[in-house]
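Provided herewith is a single structure, encoded as structure tokens, for subsequent inquiry.
Every protein chain of the complex appears in place save one, which is left out.
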Amino acid sequence: MAVTPVQVTGTVLTIRRVDAYHALTVVAPAVADRFRPGHFVTVSTGGPATATLTRRAFAVHDVKPDYGGTVEFVFTVRGAGTSWLAARRARDTLDLVGPLGRPFPLPRDPCRCVLVGSEYGSASLFALADVLQGRGCRIDFVLGAASADRVFGALRARRIGETTTLTTEDGSLGMRGQVADVLAGVIADTRADVVYACGPRDMLRAVTAVAIELDIPAQVSVEEAMACGTGLCMTCVLPVIGDDGVTRMVRACAEGPVFRGERVRFEDVGTIPFDALGAPRGLGGMG
Amino acid sequence: MAVTPVQVTGTVLTIRRVDAYHALTVVAPAVADRFRPGHFVTVSTGGPATATLTRRAFAVHDVKPDYGGTVEFVFTVRGAGTSWLAARRARDTLDLVGPLGRPFPLPRDPCRCVLVGSEYGSASLFALADVLQGRGCRIDFVLGAASADRVFGALRARRIGETTTLTTEDGSLGMRGQVADVLAGVIADTRADVVYACGPRDMLRAVTAVAIELDIPAQVSVEEAMACGTGLCMTCVLPVIGDDGVTRMVRACAEGPVFRGERVRFEDVGTIPFDALGAPRGLGGMG
Amino acid sequence: MTTTGTVDLRAYLGHVELPNPVLTASGCAGMGRELAQFADLTRLGAFATRSITMAPRAGRPTPRMAETPSGLLNSVGLQGPGIEAFLEEELPWLAGHGVRTIVSIGGGSVAEFAALARRLADATGVTAIEVNLSCPNIEDRGRLFARDGSSAAEVVAAVRGATRYDVPVIAKLAPDVADVVAVARSCVDGGADALSMINTPQGMAIDVDAMRPALAAGSGGLSGPAVRPLAVRCVWQVHAALPGVPIIGMGGVLTGRDALELILAGACAVAVGTALFHDPNACPRILRELEDLLHERGFDRLADAVGLAHRPVLRNDLKESSL
Partner (left out) sequence: MTTTGTVDLRAYLGHVELPNPVLTASGCAGMGRELAQFADLTRLGAFATRSITMAPRAGRPTPRMAETPSGLLNSVGLQGPGIEAFLEEELPWLAGHGVRTIVSIGGGSVAEFAALARRLADATGVTAIEVNLSCPNIEDRGRLFARDGSSAAEVVAAVRGATRYDVPVIAKLAPDVADVVAVARSCVDGGADALSMINTPQGMAIDVDAMRPALAAGSGGLSGPAVRPLAVRCVWQVHAALPGVPIIGMGGVLTGRDALELILAGACAVAVGTALFHDPNACPRILRELEDLLHERGFDRLADAVGLAHRPVLRNDLKESSL
């Protein structure tokens, strides 16, 4: 199932503003070749002698065959690493590792899919939509954000999707509110078989709740703070219920980032649930 | 005597290769205004979130009136900081502090001056030569380096100086050997009144020895590892004999970098001479 | 007395009120004159001198510094002209310019520390005395006072005894001990009015070209942002154990955010050291940034932010902070 990731030094082809975001395209054939929708990449930031050692993770937005294979991701500037990234220019080089993580699982047979994205989380849905459409699936989009300039990919969604529903918290585009508020209606209208979602944790929790309510599966792509992205460090864990019913602290980067929504114990993220495998008994802590 | 240094964010005007060196010109009117020959500047390297905290010191090569005032320095790539600097491009910004240090003292009356430079040390001699010529002094140059591509400023020296003597250790340009080897001859030929020198420590020591031998003063500009360049940290000290005959550990950045050669105890750099003020007595060390 | 007005930035070291919490760290701001070229020293919360010793000291041989990732190793070795010259030339200059001055002192024995304090007792212009406990105790085979609670307490008691009641005595601690809280407690029991932390932990670098230690002295003190996590941890632990004791936090403060980090951990004032080498204008900039950050977070008074990260975690906060 898992593809083998590679580490490459890619050349930046373009970097451009897209509303509130930056979209960076880098030449990386070996990563593009192995890509499946839902994969992410990590980049090293700060250049040689960097003080920001941990790699930054970004969902892959698009791969294209140009120059042997390019990878594009879309990002928002948050701290030191993304500020540095935003200052890259064409022809600069970038140290890239990928593709990483468990991609979105695909349905065997054609079915009706609602793709839900919030903020830059929408970015990883378009490659998925292409593959799903190739398999004869019907696609409907629900995209949202805090404000109009933070809704990513609305135009492309309108081109691909049967329907596209937009939400903003300030009402500057589409419906006022959050994606989960409109989701039940979309699922009902489209008689959807499955939901795919990518966005902040609270959004994924709400989307999962709607899917559970309407009794369809949700495949959600989580975003947890990651120090390595490659499964080495064990910092990105969250409580997930296994096939055997046992809750384990599993790695978002290796076992995820895509999980079955109902398996993720969203309420308990940030804790060790008392019934998780290896949860502390009593007060003795170690290490 | 001392000018007040300023900290400015300057825009890089040009950066170009000059033989083995890089010459970087930055717009910094407030620094250019205050400049006197022998001053140096320090730059912050690595950008925001840098891991290389200490500023890098460079002798000022030239100031020009363009754009309100520009400052140029010439450097060789050594480690992380200078590698970063070499990757700057026109329109990048640079955090600059200067002018710093004690400049070259100027003779009151016209006299005959030999200016001796080794490697990039030559860079700080040309602004000095201009001022000395303005005061009616005769200028002769002795410039040297390990190899031809590392001799800085030979053409300009030929234009300005009455004579210019070049040396290289590999014999690829001028005489084979070091600047000090030919200095006695040049001083004798030109009947020089004073020597000005800038370069590595061993070269300054040898130049000073020649000047002492021939009984003329030498003004030497030293290069010691500096953590601040502004007199705060006390890391750049070397043993220098004061007017009162007492040896003190004085700061190369604040009391120097230009010293009377015969006052610098070159043999004892890297030690605390037993007769220095405050030298440890016996074995008790502290702090 | 605040800089731009909206937040009450006053900080208190025992009885002494400082107009703002941004100080210089001992040994990192020269004699004052050098820094005065860049920043108005009277706008500092206070200026800390390098550690003053009894006799003149030439310090250690060079190289005295090595850059390390996000850090700096130094082995200056308390170079300075000794207390007499300090009292004759440097302190009067600072006092004459209206600079609030924390005099740091360094000695090799309890008696020497006490003598330094006595010599300072009738000097004008001493806002507080900081006891640099990272000095080797010549009576204990060179073990640092900071590594041994009981001799640290003895030094503090001796200095406290020799110092005027209205001049606070600050004990300066190092992080490379097994239990910084125990040392802090000893110092407070010994009479310290405030604590400052951290002094530099001992580190080392090898020059792989010369294949020798990069510093002539072998090892040196590590400072700069690299050590900030150690400083935050020390401030946090000591504030948790001794919430009533004023703490001057230091170690790798480069920005207002870094200063706020130490304040939220429990420091009531913050000192800036290595950052001054990188940016001689660091102190006023950090103060400005800190004030803005406090203002943005709705604080009227700096004092309300001190130690705030210790407040009990509510389920709600967890959610908030996880966004």
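By letter and in written order, the chains are A, B and C; residue numbering begins at 1 in each of them.
One rule holds in what follows: a residue touches a chain if its C-beta (ideal position, glycine included) is under 8 Å from a C-beta of that chain, and two chains touch if they have at least 3 such contacts.
In this text the structure is predicted, and so the values were computed from the model without any measurement.
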(request) Would you list the chains present here that the left-out chain is in contact with? (result) A, B, C
(request) Decide which residue listed in A:His22, A:Arg55, A:Arg102 or A:Arg138 touches the omitted chain of the complex. (result) A:Arg55
(message) Looking at the full complex, which residue from C:Phe86, C:Phe113 or C:Trp236 touches the chain that isn't shown here?
(response) C:Trp236
(message) Using the document's contact rule, name the residues of subunit A that touch the chain not shown here.
(response) 4-5, 7, 44, 51-55, 95, 97, 224-228, 230-238, 248-249, 254, 269-272, 276-280, 284-287
(request) Over the whole complex, note the residues of subunit C touching the chain we left out. (result) 68-71, 73, 147-148, 175-179, 201-208, 210-213, 218-219, 222, 224-230, 232-233, 236, 252, 257, 260-261, 264-265, 293, 297, 305, 308-309, 313, 317, 320-321
(request) Could you please point out the subunit B residues that touch the chain left off the display? (result) 49, 51, 200-202, 269-270
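The working rule: only the chains that are shown with their structure count from here on.
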(message) Going by the touch criterion stated earlier, list every chain that contacts subunit A and also contacts subunit B.
(response) C
(message) Counting only Cα atoms for the centres, state how far subunit B is from subunit C in Å.
(response) 35
(request) Send over the residues of subunit B in touch with two or more other chains. (result) 51-52
(request) Hunt down the residues of subunit C that sit against at least two other chains at once, touch-wise. (result) 69-70, 225
